[in-house]
Structure formats: structure tokens, C-alpha cells
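Here the complex is missing one protein chain, while the rest keep their positions.
What follows is subunit A.
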Amino acid sequence: MLKIIIPTIMLMPLTWLSKKNMIWINTTTYSLLISLISLSLLNQPSNNSLNFSLMFFSDPLSAPLLVLTTWLLPLMLMASQHHLSKEPLIRKKLYITMLTMLQTFLIMTFTATELISFYILFEATLVPTLIIITRWGNQTERLNAGLYFLFYTLMGSLPLLVALISIQNLTGSLNFLLIQYWNQALPDSWSNIFLWLACMMAFMVKMPLYGLHLWLPKAHVEAPIAGSMVLAAILLKLGGYGMLRITTMLNPQTSFMAYPFLMLSLWGMIMTSSICLRQTDLKSLIAYSSVSHMALVIVAVLIQTPWSYMGATALMIAHGLTSSMLFCLANSNYERTHSRTMILARGLQTLLPLMAAWWLLASLTNLALPPSINLIGELFVVMSSFSWSNITIILMGANITITALYSLYMLITTQRGKYTHHINSIKPSFTRENALMALHMTPLLLLSLNPKIILGFTYC
């Protein structure tokens, strides 16, 4: 695993020592190379995980997330080039350093064996993200957004620290590779109920669960493009990944403790999808759509069947790529009109037809069109929740419908219809932007040919 971590850390001296005209080229190229190294991890030969050392490992759940993380860094760098072009060189280097630091912590989080090390790195990802949101965001609301983001996540995760230490006290080791073999049922007591809550709340806030989702629209909307991309694509998945890892230790309380969260998620996905239909702010729409998709992942993780785990993993990867692509598309609109209002940039298909093709593909994958991996994820989740309780099919079906509604609403508002009269002075699409969209879409489409690599560790 050091073959990925050390090059990523060395990206930082690379940015600081690069010349002014080579800075973007250097960092984007080398981060693409690093992502190619991580692709080799997708080859998981045995049923057990690949153990690299006592500290790092990779298994069929963390490998796709790791590949997504490393794939996203060059994309983030490409997307940030325009809005940073007017900044002094030192600030560009600081921005890239923040992204690289965040990337290092994310890679180490996804491959950590020891759960306390996972926790420390999980918290460590907050600091660069906070700096990116508050320092380089564009509106005054970003200060509030940064505070909400930091404090919601910290309030949830401090009980997790206490819970992890008390589990270590009980079991003697928090090494994940050991725990999966040692696993025993938690005795039934009040304090174990609180232990369950303490373990899960950190990830619920991160996902986010419907009642605790207030930080997400603020943070996503106020962040610059790279911040939005990494938040939507990876940081939310940290919550899902953590939940998938820690629910193995928390039986049998999960069978009854999960009910309130299942209700909140099932209801929340309908509510947030419906709110999307009434949004005027494009980034806010995509942010609420993220909440809705992640609510599906929460439902899948809490049901705890093999099919639902497969659906959760597939949905996480698919949503990561789709959501990040939608934010890039929204950003291309923002860079032209300097406003996030949807109707200010409508009818773009006549002016930018290639970008309209990307909008179409992104909206289609967002509404989970077959045969994309979005569909595979959603379908598995719907099927397993139907088998858990037949009535959920009503809510799930309503959610799929409303998701289709708002995705098409977004597509039609921005692309179809008559263009506005002030739109004739926008710049045509840059090659960089088209490359960005292509690099998002290609993995998404190719994965539909071989989805088994993203189906996680319950695929057999």
C-alpha cells in the first residue's frame, strides 16, 4: 500500500517545486499515474482480503473505493484550473497541497486495519476539507457551512472514539482482520445499546441520515468545485464504508436498533427527492439528490443481507462518479454565468451540444437507467428491502419515480427549451471540461460491462 501512499505524499513537494507553467500538468499527470497503480488492487484473488502489512490491507469493499479516490484526484485538479487561474501562485500551490493532503488521509482511511487508526484518519480528513470550503468558497455563507460541517461531524464522532476504546478494552485488539474471525454476539444490555448508538452515529452524520443532513446542502453548495466533488464522491462514502465495517461487530442489537434509522432513511429519501423538484439552485439540487441516494445506502447497510451489501457497495461507487460529474457540469454553468440559479442558464443544447450530451448521460445515470451500475445498486437495494418487508416497495418505487422526475427536470431546464437572451456571450466548452466529463463517464459505462468488481465482499 505504500506504493500508493508515498507517491501521493510526494505530490506535495512536487507542487511546491514546480514552475508556474508546469504546476497543473505535473500534478494531474502524476496523480493519474498513481490512480493507475491502484487499479491493480481490484484483482482480489482469494475470498479473504489482501494483507499488505499489519497496518494496511485491501479487500473487495475498500479496493473499489480506493480506486475511486485515486481516480478522482486528477479530475479534481482538472476541474479547479479555471477558478484558480487568477490566484497568485502560492495560493494555487496551497490549494493543491490541501487536496493532496486530503487524498493521503482518504487513502489511508480506506486501507487502515486498526479501527483507531481509521478513526484518527477519518477525523483528519475534516481539516483539509474545512480549509478548502471556508478559504476558497465563494459566498459569505461558506463560514457557516464550514462550522456546520465540522461540528456536526465532530459531535457524532467523539462518542465513536470512546466506543472504540471500550471495545478494545473488551476484546483486546481493534485490528479489523482479527475481529472478523473473533466475532461474538454483544450481550443484551442498556450499555450495549448506547455502544451501538455511539458506533453508528458518527457514520450516520457522515452519510448523512435524513434528520442530521443539515450540513450537507450548506457544505456542498458553498464549496469550490474540487471540494464539492470530493465531498460528494468520497467523504459521504466514508460513512458508508465505516458502517459496513462496524456493523459486523454490533449484532444482535442491530436487529432492533436499526428500526428508527430505517424509518428515517426511508422517509428521508422521499422527502429529499421531493425537495429536489422545488430547488432553484442547481448545486443544491444535486446535494439533496446525494442525500436521497445515500439514504438508500443506509437502508441497505442496516438490513444486513448479502444482496443489500452488494447493492450498497455498487451504489456508493456509482453515485460517487455520477454525483461528481453532475457537480462538474453545474460548475461549468457556474463559471459561465457566475450564478447557481438553474433558469439563468437554460436552453444550452443549442449552444453547447457536446456538453448537452454529457448532461444527458449524467442525468440518465442519476435516474438509474439500465444497464448502468446505478441501476444495479438501486435494484439490489430495492429487492433486498422488499424481501425484508414487502411494504417498502411502495416507498422505493415512489423514490425511483421522483428521482427520475427531478433528474429529467434538471436536464430539461438546463438543456432544452429556448435559450435566454443574455446567453450569447458564454464561452464554448473547453477541451479540459469535455475531458473531465469523459473521464467521469467512461469508468461508469465500462463498469456496466463488468460490475462484479464493485459488488463488494459478499459477491460469490
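Operating definition for what follows: a residue touches a chain if its C-beta (ideal position, glycine included) is under 8 Å from a C-beta of that chain, and two chains touch if they have at least 3 such contacts; residues count from 1.
Note that contacts and distances are computed from a predicted model.
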| item | value |
| --- | --- |
| The complex's invisible chain, by UniProt name, from "Translin-associated protein X", "Origin recognition complex subunit 4", "NADH-ubiquinone oxidoreductase chain 2" or "Proteasome subunit beta" | "NADH-ubiquinone oxidoreductase chain 2" |
| Per the touch definition above, residue among A:L32, A:L161 or A:L344 touching the missing chain | A:L161 |
| Residue touching the undisplayed chain, where the options are A:L42, A:V127 or A:M271 | A:V127 |
| Residue among A:S53, A:S191, A:T280 or A:T442 touching the omitted chain | A:S191 |
| Touching residue (missing chain; options A:W16, A:F151 or A:W182) | A:F151 |
| Sites on subunit A contacted by the missing partner chain, in the whole complex | 105, 119-121, 123-124, 126-127, 131, 134-135, 143, 146-147, 150-151, 154-155, 158-159, 161-162, 165-166, 169, 191, 198 |
